[in-house]
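After this line comes chain A, so read on.
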Amino acid sequence: GCGSDEGAGGGAAGGEKIKVGLAFDVGGRGDKSFNDSAAAGIEKAKKELGVEAIELSPKEDGSDRQDLLRKLAEQGYNPVIGVGFLYTQDVEKVAQEYPEVTFACVDCGAKGSNVANLVFAEEQGSFLVGAAAALKTKTNHIGFIGGEEGALIRKFQAGYEQGAKAVKPDIKIDVKYLAPEGSSGAGFRSPDKAKLAAQAMYQSGADIVYHAAGQSGGGLFQAAKEAGKLAIGVDADQALTDPQYADVILTSMLKRVDVAVFEFIKAVKEGKKPTGFQKYDLKVDGVGYSTTGGKIDDVEAKLDEYKQKIVSGQIQVADQPTS
Partner candidate 1 sequence: MAAPAVELRGITKRFPGVVANHDVNLVVRRGEVHAVVGENGAGKSTLMKTLYGMHRPDEGQILIDGREVRFRSPADAIAAGIGMVHQHFMLADNLTVLENIVLGSEPRKGLRLDFAAARRRIEEISSCYGLRLRPDALVEELGVGDRQRVEIAKVLYRGARTLIFDEPTAVLVPQEVDELFANLAGLKAEGLTVIFISHKLDEVLRVADAITVIRRGTTVATVDPAEVTARQLAELMVGSELPTPPTRESTVTETVQLDVRGLTVRNREGRVVVDDVTFQVRRGEVVGIAGVVGNGQAELVEALMGLLPAESGSVVFGGEDITSWPTRRRREAGIGYIPEDRHRQGLLLTAALWENRVLGHQTLPPIRKGALIDRTAARADTERIMREYDVRAPGPDALAIALSGGNQQKFIVGREMSAAPRLLIAAHPTRGVDVGAQAAIWDQLRRARAEGMAIILVSADLEELIGLSDTLYVILRGRLVARLDPATLTPEELGAHMTGCQVPGEGTA
Partner candidate 2 sequence: MNAVSVTRTAPPRSRSGAWLLGAVGLLAVLSFVRVVSGQDQLTSSGTFGAALVLAVPIALAGLGGLFAERAGVVNIGLEGMMILGTWFAGWAGYQWGPWAALVAGTAGGALGGLLHALATVTFGVDHIVSGVAINILAPGLTRFLSEVLFTGESGGGATQSPTFSQQAPKVSLPVLSSGPDLLGGLERTGIFLLADLAGLLRGLTHEVGVLTVLAALSLPLSWYLLWRTPFGLRLRSCGENPHAADSLGVPVHRMKYLAVVISGALAGLGGVFLVFVSNGYREGQTTGRGFIGLAAMIFGNWRPGGLALGSALFGFADGLQLRSSAAVVALLLLAAVLLAGYAGYAFWRGGVLGGVVGLGAAVAFAVLWLVVDEIPESFVFFTPHVVTLLVLSVAAQRLRMPAADGKPYRRGEEA
């Protein structure tokens, strides 16, 4: 019992007690990846901001995304967060219906005066791990494995290629996607195919392969381990989340969905109404790379140099592959 329903305060950080509603992408909490990262942001907000939160998952075919958001808004949750670009249209629609509620959409480009798009400069983070790969490769040959071929994952590819070529313009880069976009997530759930694709790359001479393929990434690590080569993780610091593969993970491209979610909730809690594009890039450490295991210690200085150039705008990273 801390006060009445009507706007009574009492949270740890002061201000209004708020109820956060979060709707996951298909897969939901516990996917060890994107969704879990968002969940971590919520946990942190619960602990540090004292907010109340509920987390919902859509049906397997994703047909009820809009209903989820609507139900959350209807039940008085504010802010409401949709995780994943598949929510774009749904957030737009529901935000129109509930102008008094603040919405956030992770990875989206949703329109609306009460919508914040939490977007990331994945291409910038990928640039740095691409540079790292180019600096560390002994064969002048690296690879990239994408889950499903669409605009989002191509950002990873674009940055990676640009970063690698910035270091070694003549570097050879193998690229393979596991499934077309719209395969109901099949490309992010096929460790066996990722493994076979990675094997092909390693056998043809690549010694470092980067993935943006969700759970399929496990197959890449497995292949790296068997071939005695290296791999680069994505989203979280995978040397920590998949410790048994720590010895083959060169680095991971970090995408701080947790930070973005937390900061968004914090802003709302503080009475701000964040809208438009909330860009999480290198400048705000919304993306980055991990150093666990110390495998890139020797090139960190070089990477920092690139980072500064990107932050200062000296290097523009394209968000779609050139070819």
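Candidate entries met the following condition: all candidates are chains of the complex that A comes from, given by their letters.
In this text, a contact is a pair of C-beta atoms (placed from the backbone, for glycine too) under 8 Å apart; a residue touches a chain by one contact, two chains touch by 3 or more; residues count from 1.
Everything numeric in this text was worked out from a predicted model, so none of it was measured.
One candidate from 1 or 2 touches chain A in this complex, that being 2.
Within the complex formed with candidate 2, the residues of chain A that make contact are 27-32, 36, 60, 149, 176-180, 183-186, 189-193, 195-197, 199-200, 203, 215, 218-219, 222, 226, 241-244.
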